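Only a part of the assembly is drawn; its chains keep their places, and the rest are absent.
We call the chains A, B and C, going by the order they appear; numbering starts again at 1 in every chain.
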Amino acid sequence: MSAPKILVLFYTTYGTNHAIAEAAADAAREAGAEVKVVRARETAPQEAIDGQEPWKAQIEKMAHIPEATADDMVWADGYFVSVPTRYGVPASQMRAFIDTLGPIWQEGKLANKTFTATTSAQNVHGGQETTIHSLYTTAMHWGTIIVAPGYADPVKFEDGGNPYGYSAQAGSFDEKGKESVAYQAKRLVEFTKKLTA
Amino acid sequence: MSAPKILVLFYTTYGTNHAIAEAAADAAREAGAEVKVVRARETAPQEAIDGQEPWKAQIEKMAHIPEATADDMVWADGYFVSVPTRYGVPASQMRAFIDTLGPIWQEGKLANKTFTATTSAQNVHGGQETTIHSLYTTAMHWGTIIVAPGYADPVKFEDGGNPYGYSAQAGSFDEKGKESVAYQAKRLVEFTKKLTA
Amino acid sequence: MSAPKILVLFYTTYGTNHAIAEAAADAAREAGAEVKVVRARETAPQEAIDGQEPWKAQIEKMAHIPEATADDMVWADGYFVSVPTRYGVPASQMRAFIDTLGPIWQEGKLANKTFTATTSAQNVHGGQETTIHSLYTTAMHWGTIIVAPGYADPVKFEDGGNPYGYSAQAGSFDEKGKESVAYQAKRLVEFTKKLTA
């Protein structure tokens, strides 16, 4: 069997979800997957970005990471998605990308793949649960198979315990968080291997 | 008491949610509200729009309707929001607008207003319920008061019965739908009058 | 490879979800699964039941179907759950059963299995979407793999199009519904086979 293809798709403003994405990519590779890391295109006006140094710096930091395309979505056997919360739902930049996928969705090219999600928010309970559910709702429309971590590993009782997917407070993605993301990514690879065999 | 100010905020691609918005505005005015109708700015690339005649025609049809601003949000006492479903959540154009509201949200200028929502989808059960809940989740972050219709009026047993807010199949906004939207808009006005008195 | 074990778990008051469960069981067997059909224990007071002839008749009609136990949950490789909506969530009888599963959940005996759900409601949009999501939320806590139908088959554009799982109006489970439930059950079996291979 060939290695399962995992697309790590993220959007970030200040870097937390970029760090989660890299941790997920490392773990997925270690678990035997072929991994591609892509980011949702920034859609905010340039003047908004220019007004915030940390945002601008983060965009420069990830200039080498390709912007996600519909072809990336077709290529993958499984998706690991990470996106910050905005008022209880994913940042609109991720939604703008997702809304371009109509044609491949209609051709059934998103179906029967695996899907897992992580997020970050400003507050401890700032919509982390609802944001991940929002992504899973969409993933169900695509006909993907949802691989949430639940409490299927002891790390989930130590990482804040979000059973839908790992969630960080913005700027606080720590070692325990990395361990949790690694678990979630390896779990995705494991089930992707079985489901796409 | 002065008339409550209702902002009817919509996004539409082919016109269903525009029609809902106009029906809501008419009913709200009739119920004694001062009403402003605004639309979320189109964010799709021009070439995507140009490739679809009905989309292009709809944009021309509503060229006179102003694009929503943060000031509109501050102005209003209550919000009537209508937006089509995309994979179980609101279209990203609406989310792009909402994501610009950070500054006024932080100043508390969205709090303690009223909020109600409607939607449309391609299928009978195409995420109408989840789309409206997604908007209410965001509205709760703002500290608004949610005024869903429930089954508080007989029309709700005749209009498809979505208790979270009226929902149409795309292109099928009919007389019963208008009656239901009118009920929902008047209900919003009534509670806005009381809550903002 | 041995046949995957599918537990069809339902609760019903007047019979719609019983009919869905039987249709799912037939389809799962046809797809090569070993199937067990069980029902959540009735918890309503006897006088409430006695006051409604159709409810009482339904209970007599399914007296031969065993009540669900924790052992059934451990036994299964995958779950097909059907339960009516009550105010946008599953009927409390199903929740009462689920709340007894703490011990096996803590031992990890619910994890890594497959899960899919269907429902019914009085109105067209009476909480069908939210009810199924409520079940999936719980299933994620267990660490199960969610196999929603999405629009991965043409029948989903003909059966009302609920991408989270088939949903019927109470008393209106028709031929198209049976086809949709059969698809959803076979899909569950197919992915359960892969996971247990």
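Quick note on the criterion: a contact is a pair of C-beta atoms (placed from the backbone, for glycine too) under 8 Å apart; a residue touches a chain by one contact, two chains touch by 3 or more.
Fair warning: this is a prediction, and the values are worked out from it, not measured in the lab.
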Full complex, copies of the single sequence (shown: 3): 4
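Everything below uses one rule, namely that only the chains that are shown with their structure count from here on.
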Centre-of-Cα separation between chain B and chain A, whole angstrom: 29
Where chain B and chain C are represented by their mean Cα positions, the distance between them in whole Å: 34
Interface hub residues of chain C, defined as touching at least two other chains: 133, 163
Interfacial residue positions of chain A with respect to chain B in the complex: 43-44, 86-89, 91-92, 95-96, 98-99, 105, 127, 130, 134, 137-138, 140-142
Chain B - residues contacting chain C, complex: 88, 122-130, 133, 156-157, 160-163, 167
Residues of chain A defined as touching chain C within the complex: 105, 108, 111-112, 133, 136-137, 140-152, 163-164, 191, 194-195, 197
